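Below is one structure, written out as structure tokens, with a few remarks after it.
Of the protein chains in this complex, one is absent; all others appear in place.
So that you can tell them apart, the chains are marked A and B in the order they are listed, and the count of residues begins at 1 in each.
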Amino acid sequence: MWSALDFIHETGKARIRAHEDDLLKYATDQLKQIEGLRIIGDIEQKVSVISFVMDGIHPQDIGILLDNQGIAVRTGHHCTQPLMKRLGLSGTSRASFAVYNTREEVDALVKGLLKVKKMMA
Amino acid sequence: MAEPASIRSIEEEIVDEFSLFDSWEDKYEYIIDMGKKLPVLEDQHKKDENKIRGCQSTVWMVSEYRDGKVFYKADSDAVIVKGLISMLIRVFSGQKPKDIVDADMKFIDEIGMSTHLAQTRSNGLRAMIRQMKMDAMVWTTKH
Partner (left out) sequence: MQTAATEHILDVYAIRNQFPILQREVKGRPLVYLDNAATSQKPEQVLQALDRYYREYNANIHRGIHTLAEEATAAFESTRETARAFLNASSTDEIIFTRGTTEGINLVASSWGRKFLSEGDEIIISTLEHHSNIVPWQMIAAEKGARLKVVPVTDQGEILLDAFHKLLSPRTKFVSIVHVSNALGVINPVKEVIDAAHAVGAKVLVDGAQSSVHLDIDVRIDVRQLNCDFFAFSGHKVYGPTGVGVLYGKREILEEMPPYQGGGEMIREVDFAGTTYNELPYKFEAGTPNIADVVGPGFYP
């Protein structure tokens, strides 16, 4: 763990955060253009984690069809069942970004989700 | 009344159908289509005791026994899972309990869906097959 904390220190926490914020903003804008997609937790004070639901499509179907395109997201209740119950959801799909993610990967996610929509239509 | 096709011959039919698809997209679109066409399960059956436990999607399944054969009905809130169930029902429904219990379900490998057998694929085929076989076994002990 020492080396991991060193890695963060060397890269610079402020730079990591700025990069992640850029991805967050870019991804949020892109995802919102997908019709029928709704972001849960769409507020100012947040980190580069985007939870979303799509009209009429179960998160598990989204997860399976994205995986077939090489894209790993998490789907389900994220070990927060009481929160999901409060929000009236059985689960969400969650894309979370780290220091090594790129805008091209955001584009791949958006393309992947459009394909999911088309296949489920 | 003519005897229904055997489990193995239905499996072979499904394998033939899947052999027409080259891409994963086509395969999944076919499964999604089967999922959408799965007959509706009446709401009265959608209760906890008919649930197959899993992490992500909910699956309800009921079976009944008529003239020495087991008939299944099921539903899920996720479409791909429904498509998979639809295939299982096509293979198992209307078969004799013993044949259901003994079936090795080789076709799942043969159509390239064996990744769905993995433990982590919640409500994967494995859990559903286990439930269907258990139901079949229960019917044999009752009759």
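In this text, contacts are C-beta pairs under 8 Å (C-beta built on N, C-alpha and C of every residue); 3 or more make two chains touch, one makes a residue touch a chain.
Everything numeric here is computed off the predicted structure, so don't read it as measured data.
Although one chain is omitted from the display, it touches the following shown chains in the full assembly: A.
For chain A, the list of residues touching the undisplayed chain reads 1-9, 11-20, 22-24, 26, 40-43, 45-51, 67-74, 77-84, 86-87, 92, 94-105, 107-109, 112.
Just so we're on the same page, only the chains that are shown with their structure count from here on.
Centroid to centroid, with C-alpha atoms defining each point, chain A and chain B lie 32 Å apart.
If you check the complex, the residues on chain B that touch chain A are 24-25, 28-29, 32, 55-58, 77-81, 121-123.
By the touch criterion stated above, chain A contacts chain B in their complex at residues 57-61, 63-65, 68, 75-77, 90-91, 115, 119-120.
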